[in-house]
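Apart from one protein chain that is not included, each protein chain of the complex appears where it belongs.
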Amino acid sequence: MSAVLSGGFSAYLYRDLLLAYRCRSDLARPLIFFLVVSTLVPLGVAPEPARLAALAPGIIWIMALLASLLSIESLFSSDFQDGSLEQMLIAPNLLAMPILGKVTAHWLVIGLPLALISPLIGIMFSLPAVAMVPMVLSLALGTAVLSFIGAVGAALTLPLRKGGVLLALLVMPLYMPVLIFGSATIQSAVDGLAWSGSLAILGAFLAIAMALCPLAIAAALRLSS
Amino acid sequence: MQFDNVQQLLVMDGHGVYVWSAVFVSVCVLIGLIIRPLRQHRRAIKKIARELNLKKTGKLTGNSQEASDASNT
Amino acid sequence: MSAKNILTVENIAFERNDNLLFHPVDLALSRGEALHIEGSNGSGKTTLFRLLTGVLQPSCGSVYFRGKPIEQCRYDYLSELLFIGHQSAVKGMLSAQENLKWMSPPATSAEELACALSSVGLEGYTHIPCHNLSAGQHRRVALARLITSKASLWYLDEPFAALDKQGIALIESCMQAHIEQGGAILFSSHQDLAKTAVRKYSIVGYQEAF
Partner (left out) sequence: MKLNRQWTWFHRLGSPRWFYQKTQCWLPWLGAIAAILLVTGLVWGLAFAPPDARQGNSFRIIYLHVPASFLALAGYYLMAIAGAVGLIWRIKLSFMLMKSAATIGAALTFIALFTGAVWGKPTWGAYWVWDARITSMLILLFLYLGMLVLRHAFTNHESANKASAILGLVGTVNVPIIYKSVDWWQTLHQPATIKLTSAPSMHPDMFAPLLVMILGFYCFYALALILFTRAEILERERRASWVRELVAEKQGGL
């Protein structure tokens, strides 16, 4: 085929970032969703800072999880519709490399901005300042794991027309450990305990996901044609 | 036997309703797990038998029937 | 299987929902030759291409590239292969030149890309995002790969679909040139080639499995 395609990881990372840059407007969609949905909580629950601070770690993580889930479905569907997924399957290089490239691009475009914007929500939820850094770190690591696991769900439900809800049902049980350790990092920081332990476990999840998810995604993509 | 009579067995000093409801639901689900495949099995056989009969009668009335058979199986 | 055959296919069959899609296919393709796959709609031509490129695994039978099964020589088989399917694999947000650069070997320079695009009749459109172009023009961007590609084995699934007269003549000349340089082409189409001599092979759809 051609060396550009066999370049795999860097080629697909560059192309997906370029594509995301070309339609910058829909990059903001998950961020706006994250902000809007987080403002629902004080309206729904209670504006008192004390009660909000108690809820903050879990709520912020759940909102980030939903925002990432929303945007994961389009990871492969645009390539599936216009046929470039078929070319990806036929490229001579290892199929896991383009997948790594695409998922990293998705994380850089969706996951990282979520993590960087989360202090804003932290302030709204009167989260103590000491918990800001662990929150950003846990969200940055966590959304990477979420992108990998979500990509497996997206690849499995690719040939189905209305795969959106099914994708959420498939992927939600696999998101729960990440949610547990992510919100625990922030919670232990708020309580003044050492938060590096649960962050390390999030890192371990990322290592497992980075190693195993591309295999599952490759098998699922081969299935979709 | 831990209980003197059946009446005590049912009541189980107050916890009977929980124990027996759990037992009842579990037994129902277990029996369902046996009945459903048996019924599925019988239905499959009936379906195949109907296909066979269709094919047998089809042969009797010449080949034209055969073509329509093949298309709708 | 003599090494001369670049591609040998030994009674490939594919089963979907317990129905065989087509009668088992047996064919061989050697260098400097084009094979025209004919078959009615739904007789499984696209599935055959997917079986040949290794995306789908056949229910039985196997494909040999230069005498070796494709599972064993996947890397050099796929590096020698160019496949253009029904979809044109063109990204709407990228311009025609970026799309072609993405799909052709990295060594191709900007001039080569520009001249390939102009020879398929897209001179003025090289830097316009493709979502402004028509389906026929998307098809031409995809088929511009025939000019820039260095692959020796071509699989073309209905190359002449959505193309006007002038486009068809252009594609046929590319195929003619490729065969003369010793390449091999396997293509499916509903219309015959005007000039080049081709062998024909027809696929028969299969009503009902065994």
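Note that the chains take the letters A, B and C in the order they are written out, and that residue 1 is the start of every chain.
Here is the rule we use: a residue touches a chain if its C-beta (ideal position, glycine included) is under 8 Å from a C-beta of that chain, and two chains touch if they have at least 3 such contacts.
Values in this document were obtained by computation on a predicted structure and should not be read as measured data.
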{"item": "Contacts of the hidden chain among displayed chains", "value": "A, B, C"}
{"item": "Sole contact to the chain not displayed, among A:Trp61, A:Phe125, A:Phe181 or A:Trp195", "value": "A:Phe181"}
{"item": "Touch list for chain A against the chain that is not drawn", "value": "152, 156-157, 159-160, 163, 166, 169-170, 172-174, 176-177, 180-181, 184, 187, 205, 208, 212-213, 216, 219-220, 223-224"}
{"item": "Chain B residues that touch the omitted chain in the full complex", "value": "1-3, 9, 12-16, 18-19, 21-23, 25-26, 29-30, 32-34, 36-38, 40-41, 44-45, 47-49, 51-52, 73"}
{"item": "Chain C residues touching the omitted chain (full complex)", "value": "10-11, 15-18, 24, 57, 60-62, 208-210"}
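One rule holds in what follows: only the chains that are shown with their structure count from here on.
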{"item": "Rounded Å distance between chain A and chain C, as computed from the means of their C-alpha atoms", "value": "37"}
{"item": "Gap in Å, rounded to a whole number, between the CA centres of chain B and chain A", "value": "44"}
{"item": "Residues of chain C touching chain A in the complex", "value": "50, 53-56, 74-79, 81-83, 85-94, 98, 101-107, 129, 149-151"}
{"item": "Complex interface listing, chain A residues touching chain C", "value": "1-7, 11, 15, 18-19, 22-23, 81-84, 86-87, 89-92, 222, 225"}
